[in-house]
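Left out: one protein chain. Kept in place: all the others.
The block that comes next holds chain A.
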Amino acid sequence: MDFNLTDEQRMLQETVSRLVSSEYDIETRHRYAASEEGFSRDVWSQLADLGLFGVPFSEEAGGFGGGGVELMVVMQEFGRGLVVEPFLSTVVLGGGLIEALGNNGQREEYLGQVIEGSLLLAFAHGEPDSRYNLQQVETRAEKNGGGYRLNGRKAVVFNGDSADKLLVSARTSGAARDAEGISVFLVDRTAPGVTVRAYPNIDGTHAAEVYLDNVDVGADALLGEEGNAFPAIAKVARRGIAALCAEAVGAMEQAVEQTLEYLKQRKQFGVPIGIFQALQHQMVDMRIALEEARSMAIMAANADQAESPEEAERIVHAAKVIIGQAGRKVAESAIQLHGGIGMTWELPLPHFAKRLVMIDHVLGDTDYHLERFSELMETPAA
């Protein structure tokens, strides 16, 4: 049993950490978040130059063959900086789907561009009524000549406004919540019939509603076998969840550090407020929550080493439950311990709190994952 990072992993951590701490102060981040695309193309190029976009991909695909731990290391540092660049959308989810589903030609054509930073992707999967159910797809893809015709609406598509290509899930057969019958298509964001309504999210990230109105795509837009995309979607979502867990740990570290610092500096009644036991114990609870979250992020990052696929799935659900609960606790307590100043835009802290709470709304919240874990929980033989 070994919880240490390898030398290479530590170097990766230092590389990302250096970039984030030197060039990503909160004011800069706000500026990027408030820009039209919701992130910085300059930073995106720098991240590409550092080789970060190849981290999760196999060597055959031109990546570094990095596993969950490398992804964890990167995302944790991104979490510490509240990085808004579309790494999750483009690299983890979009690139992950192409790697999992694409044929050799598609992988060669697109993954290279992802890795060099010249292609932005967004995973257009969720729909207005699907909440967090990954199997619920009502957008339809009907055979049309040699290709397909897509109709439907995709909800809260992260970075959907800036992506060059959307990975659109659509039903080629089956009923609304069937696992079978879901296909994934690569669709140009600017294709005729695609309407994108972009908007900012409360945590500084960007998303879009995507309307598909008789969008015609060729047969070469289909990723993988028709109707058989769900296992890959679930697998990529699990990776995305592990990445979000790591991002949350980074953001939690920041919230805990900043709050602790405040307790030591802020004076009331002539003393630093950190001497008050009522506040100390809340601070301790935050710190404990962080350690539990870290444990689960580590488990999620290593889920592919689990004894069985079922166990891997349980681990990821469990991790997102703890991350959701710990994130909310840390966020709420951090604001409370700061008092009035914790309610202000000016302070960095509340922006970490907002991201922490909103991470629970991405790829399944605490209730959703608790329910799924509950269904998959091992029970005594009857």
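Assorted remarks:
The rule we apply is simple: contacts are C-beta pairs under 8 Å (C-beta built on N, C-alpha and C of every residue); 3 or more make two chains touch, one makes a residue touch a chain; residues count from 1.
To be clear about the criterion, contacts and distances are computed from a predicted model.
Taking the options "Pimeloyl-CoA dehydrogenase large subunit", "D-methionine ABC transporter permease", "Branched-chain amino acid transport system ATP-binding protein" or "Cytochrome c" in turn, only "Pimeloyl-CoA dehydrogenase large subunit" matches the UniProt protein name of the chain that is not displayed.
When the omitted chain is restored, the residue from A:45, A:173, A:195 or A:374 that touches it is A:374.
For the chain missing from the display, the contacting residue among A:33, A:298 or A:331 is A:298, taking the whole complex into account.
Mapped onto chain A, the interface with the missing chain covers residues 1-6, 9, 69, 260, 263-264, 274-275, 277, 280-281, 283-285, 287-288, 291-292, 295-296, 298-299, 301-302, 305, 315, 318, 321-322, 370-371, 373-374, 377, 379-380, 382.
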